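Every protein chain except one is present and positioned as in the full complex.
The first chain written gets the first letter, and so on, giving A, B and C; residue counts start at 1 in each chain.
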Amino acid sequence: MVSTQAGAASHSHVDSSAGGQEHDYSLTAPMWSGTAAAAASSDESFLVALLEAEVALAAAMAEQGAIPAAHVDTIRRAADPSNFDIRSIALRARGGGNPVIPLLADLRAEVRRLDPDAVSSVHKSATSQDIVDTALMLIAAHTVSIIGADLHATADGLAALADDHRQTVMAARTLTQQSVPTTFGLKAAGWLQGSTTAARRLEDAASRLPAQLGGASGTLAATVELLDPQAADAVVEQYAAELGLQAPALPWHTRRAPVTELGDALAAVTDALGKIAVDVTLLCRTEIAELGEPSGDGRGGSSAMPQKQNPVLSVLISAAARKAPAMAAELHRSALAVDERPDGAWHTEWATLQELLRLAGGCAALAAELTDGLQVHDTKMKANLQLTGGLVLSERLMLKLAPVLGKEAVQHLVTRAGTGDDLRALLADALDGVEGYDVDELLDPAAYLGCADTFIDRALAAYQEQFTDRSHHGQ
Amino acid sequence: MVSTQAGAASHSHVDSSAGGQEHDYSLTAPMWSGTAAAAASSDESFLVALLEAEVALAAAMAEQGAIPAAHVDTIRRAADPSNFDIRSIALRARGGGNPVIPLLADLRAEVRRLDPDAVSSVHKSATSQDIVDTALMLIAAHTVSIIGADLHATADGLAALADDHRQTVMAARTLTQQSVPTTFGLKAAGWLQGSTTAARRLEDAASRLPAQLGGASGTLAATVELLDPQAADAVVEQYAAELGLQAPALPWHTRRAPVTELGDALAAVTDALGKIAVDVTLLCRTEIAELGEPSGDGRGGSSAMPQKQNPVLSVLISAAARKAPAMAAELHRSALAVDERPDGAWHTEWATLQELLRLAGGCAALAAELTDGLQVHDTKMKANLQLTGGLVLSERLMLKLAPVLGKEAVQHLVTRAGTGDDLRALLADALDGVEGYDVDELLDPAAYLGCADTFIDRALAAYQEQFTDRSHHGQ
Amino acid sequence: MVSTQAGAASHSHVDSSAGGQEHDYSLTAPMWSGTAAAAASSDESFLVALLEAEVALAAAMAEQGAIPAAHVDTIRRAADPSNFDIRSIALRARGGGNPVIPLLADLRAEVRRLDPDAVSSVHKSATSQDIVDTALMLIAAHTVSIIGADLHATADGLAALADDHRQTVMAARTLTQQSVPTTFGLKAAGWLQGSTTAARRLEDAASRLPAQLGGASGTLAATVELLDPQAADAVVEQYAAELGLQAPALPWHTRRAPVTELGDALAAVTDALGKIAVDVTLLCRTEIAELGEPSGDGRGGSSAMPQKQNPVLSVLISAAARKAPAMAAELHRSALAVDERPDGAWHTEWATLQELLRLAGGCAALAAELTDGLQVHDTKMKANLQLTGGLVLSERLMLKLAPVLGKEAVQHLVTRAGTGDDLRALLADALDGVEGYDVDELLDPAAYLGCADTFIDRALAAYQEQFTDRSHHGQ
Partner (left out) sequence: MVSTQAGAASHSHVDSSAGGQEHDYSLTAPMWSGTAAAAASSDESFLVALLEAEVALAAAMAEQGAIPAAHVDTIRRAADPSNFDIRSIALRARGGGNPVIPLLADLRAEVRRLDPDAVSSVHKSATSQDIVDTALMLIAAHTVSIIGADLHATADGLAALADDHRQTVMAARTLTQQSVPTTFGLKAAGWLQGSTTAARRLEDAASRLPAQLGGASGTLAATVELLDPQAADAVVEQYAAELGLQAPALPWHTRRAPVTELGDALAAVTDALGKIAVDVTLLCRTEIAELGEPSGDGRGGSSAMPQKQNPVLSVLISAAARKAPAMAAELHRSALAVDERPDGAWHTEWATLQELLRLAGGCAALAAELTDGLQVHDTKMKANLQLTGGLVLSERLMLKLAPVLGKEAVQHLVTRAGTGDDLRALLADALDGVEGYDVDELLDPAAYLGCADTFIDRALAAYQEQFTDRSHHGQ
């Protein structure tokens, strides 16, 4: 006996006609609006990818003889994206919980128009998730290649900054306080090393993106029913090859490591670029003013307050970088996917991955622009280094002078300087008669830079290896 | 001296002309696609809200004499949404990092066309964040009222289920195992209580949504320069009243409690509805089959596998409910907003709040549909209660029989039943000659329901108080 | 037929004897180590709370006649925390997945030693989750009252700062750039308002913390079996009253709003204090130097680098505030709790809530210390306001001078100043012969503070209402 309830209060219904009001135009997402990466991961690109997956499936099935070869071309023609109303598909996706169901209805109708016999060859032996997962990997692959190019451009900019500013001395800062001198070249080299590492990790993850094809429950039973196990396996390989993706060892409907590995790599990209951004944002502050963002396009300016040069690029990068980790974490949570195909975890993934691709893509596009025109105010860097009256070299003074003056004497001296006394005068006084010590040299920040140059060389070498030596690798 | 770097590798640029490819159609978001809540929180609605805020500001400023009254109507006419190209604004938002800057350029151009004198009255003494924050609160208010209506409808459905199924006995389950009997009415009452509490919390948060107006840095200095402190304050009150929002005690540019409180309340809604969804999803499983989702629209069916009735509504609800907490947490992170207006934290908020509104809106619309037609298979509930051969009443047997048979004897008896022996026979045997015990009554699940009815009454009373007694409260 | 697998590779086993190596001493948590809040939410306090819940249950059951009154005292004596080996209980908790199971074994053994008859009165008709949930609410209540006191102390400090620094002019900063003047008093007032709001929200949440008592599956069936529905209900009320908690309308084993509401309120506290911390950290920077942290205890100093005064208090507060939102979100995720008692979601909650209590407690203790001795460098604030050569008043100049000089002329003037020309001289020149304008007054930051004082008054009033007028309310 089944009781069905009726007559509850009226509530808001899905109104298929109201569609127009709901489009998004990235009005709330200036961090990625208008980027090539956003276009490559848009709903429209996703629709195209879904159709590409259906066509590739047909081609692979035909190659193994599971469907007539003639049907492939019919399906390919029917699968022209201009035949499909994306908004209508989006609304009807609610019925079965995914967009492939209404997409197939429309695709089959179109195929039927061209050749009724070919209808049964559409989506043969596949499940919706095969198509959705494959399409996600396709848009991921395209978007990642764009991100890779922008990381390359970013790294080019950083490499030049690192090399050009080996002599540009500035204050290092720890826990917000000036500590010892460093160079802007080394700072840029650290950013470069981060970008290089992130680019490598992203490239690795991208090189493993798999197609998905398992049929209703990951056994390929329907394909095997039509063909045989070896041929079914060949279908998977061909399908993947057709799309430029990897053939998976096993269907991964509920083994989501490919998705999480990609997501983690994207978060690693936003981390690396976000680190640059938080540094730039800080160093552009009115009181620090050691860096300036590229000023083209009236970017960041304010006519009412001309003293303001808002570091908009780095603000937007850091905004994107703040959001990305939550997206990557959501993908991990979706990996707790029960059964052979899950009951909600999977549905959470799509928009999350899409958003993560865009955030990383936005960061990379902005970072390329940022590092391409970053203004380095070396005079201000030098001036800021004087703010502590030489105490930014106190570590050095201790190392150099403790052997001759005694540790307590040096400590006493820097402590006095810390309360306002003139360090240079104190030093001159203390070293009066001591040979081999030059106060100017002692207080020269450029003389206390440690391995800065070696580290810059290393970052440049890693950059060369990643980007230059193998730039033919499809970046 | 400033060095600017040039000549880095070419990279992906923002292509303002490529716009079209980037629109979103909620293709990856069947959990909220096409809902009224999604429309109310769309980019288009946000644009309308931004314009409403500008008009309200003009009206309030005119009322206090800061600008000529005649300018208000000019600005209102210019602010007709159809005058604005949302996509263009979105793309140009990258320049200054927020959409108000290009919006104002277009609004001023439009005003200039109507009355050049009125241009200087546009956005008078406000800052971009005043308008963005206010617009976010406006779309939040609209969306929340839709969510409130769907929560009301959901609660109506649940209240009927709770009341109708007081006698529908089923197994309670703890840590996946059947434990003791309960009723479906009580389960529905628990869902109802959760929905009622969430609705109240959302209503509370919504009742406090503030307008934002602080000027460049939260002092209202420009407004005071034009008027005086009291009048400046009156502008804020009028501006808020005009928009149906609260006037804030202080500007809250970097005091984001209004946003986090709203976000938390929205997450509380998705929690409450997600709890229903995970229960329904489970109880629809082939092997349990105690519930069925409404079957209208061929929803969830599969022609290839007719045995499948995928619980699509609850799957989508739980997908949305999984994602929402990360969004609410992101809002909390954005509350660590430095300075008088922050450098990235704020920019992260907009799309996050928008997405959270949609997720909650989607959950509520789906839940209203779900609870309106939920199928309750009471026969299957009864059958499942028999799966343990009566052991689902072992707690009761211990309580009732230990006094007469001794604790060890009862323990022995249920342990034997646990290994396969017939509990009814064992009981009959053990109670042979003991007066006042009826094996049928002892093993009757309906006799061991505790306070189920009382709890249902309480949930219904809370529901009445929240929804019925005060349904005039603007739900 | 059941097949059990055997003979897999050896793996790491739980070694009950190795216990010692695993204790935590908060070595990695200086943000809360050693605070009263950490003690109130420690494992030891949790054990005490578990025992208190068992005793309160016995008392309430005895009051209604479900167990002999004499047993209560026996149970109370047995429940002396010193009788229990917390580490052993923790290790044995793995067996059944929660600590109440081994705790009960030990409690029953202890009761048996005192009075064998009383053993059956222990934990009568309750389930483990009743005790765990209740104990969590108990330690939450205790910890929250400590946090409340520290919020009060923090607010006292902030109120004094707000009131004392009404005339302390400083630069407001937006998107990292100096925008217009403000006062440190207003900045402190914003912090105060945030703290007041958070304190109120925490107090509200705390006032609703419920006890848990539902029996095996939330029906109270066992209690009703022993008594009757009304009496069972009375047991819940008395149990809650005994513990200073609220009696819930229904058991909330899988309706977790009480936990999420508390978690959200705790995150609101860390948000409000974290906002203070990020501002202080920034304003302590070497180049800004407008604030200094209390210097007691050699805190933050460095003997090797005496120029460094690390703002350790605010660094630790912001570290805690960064972590808290993820904890609050985890509690929301745990609210998707299936069945009558869940299969993992619940187990995730305990340590998460514990950590969140400590993070909020740590923030509050540190904030009280920070605001109690914060050093305000008003001279430096004034000096920094000069960095833009008066352009920090450009918004004002436009408002004041456009009417007399024309908008373009003023714009031209500030633009020139923006490229290095002397603004004062430019102004003197431009206003030569114009009556009623005093360049000194025009460029006086103190003359452009808008409603700062009004806003300070409001924040002080809200503070008074929350803390002073009702300080008898159990803060």
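Note that a contact is a pair of C-beta atoms (placed from the backbone, for glycine too) under 8 Å apart; a residue touches a chain by one contact, two chains touch by 3 or more.
All of these numbers come straight from a predicted model, not from anything done at the bench.
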Among A:E225, A:D422, A:E441 or A:D469, contact with the omitted chain is made only by A:E225
By the document's definition of touch, the residue of C:D106, C:D156 or C:E237 touching the omitted chain is C:D156
Only one of A:S121, A:T254 or A:T286 touches the unshown chain, namely A:T254
Cross-chain touch to the chain not pictured, restricted to A:D80, A:D117 or A:D339, is A:D339
Missing-chain contacts on chain A, rising order, are 97, 120, 125, 127, 172-176, 179-182, 186-187, 189-190, 193-194, 197-198, 201, 215-226, 229, 232-233, 249-251, 254-257, 260-261, 264, 267-268, 270-272, 274-275, 277-279, 282, 318, 321-322, 324-326, 328-330, 332-333, 335-343, 395-396, 399-400, 407, 448-455, 458-459, 462
It is residues of chain B that touch the chain not shown, namely 171, 173-180, 281-282, 284-288, 300, 303-312, 315, 333, 384, 387-388, 391-392, 394-395, 398, 411, 414-415, 417-418
Note that chain C touches the absent chain at residues 1-16, 18-31, 33-39, 42-47, 86-87, 89-91, 93-99, 146, 149-150, 152-154, 156-157, 160-161, 164, 216, 277, 281, 292, 294, 297-301, 304-305, 310-312, 315-316, 318-320, 322-323, 326-327, 329-330, 333-334, 343-348, 350-352, 354, 364-365, 368-369, 371-379
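Here, only the chains that are shown with their structure count from here on.
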Cα centroid separation, chain B vs chain C, in Å, comes to 24
Chain centres from averaged Cα atoms put chain A and chain C apart, in whole Å, by 32
Rounded to the nearest Å, the gap between Cα centres of chain A and chain B is 29
Going by residue number, chain A touches two or more other chains at 281, 300, 304-305, 310-312, 315, 333
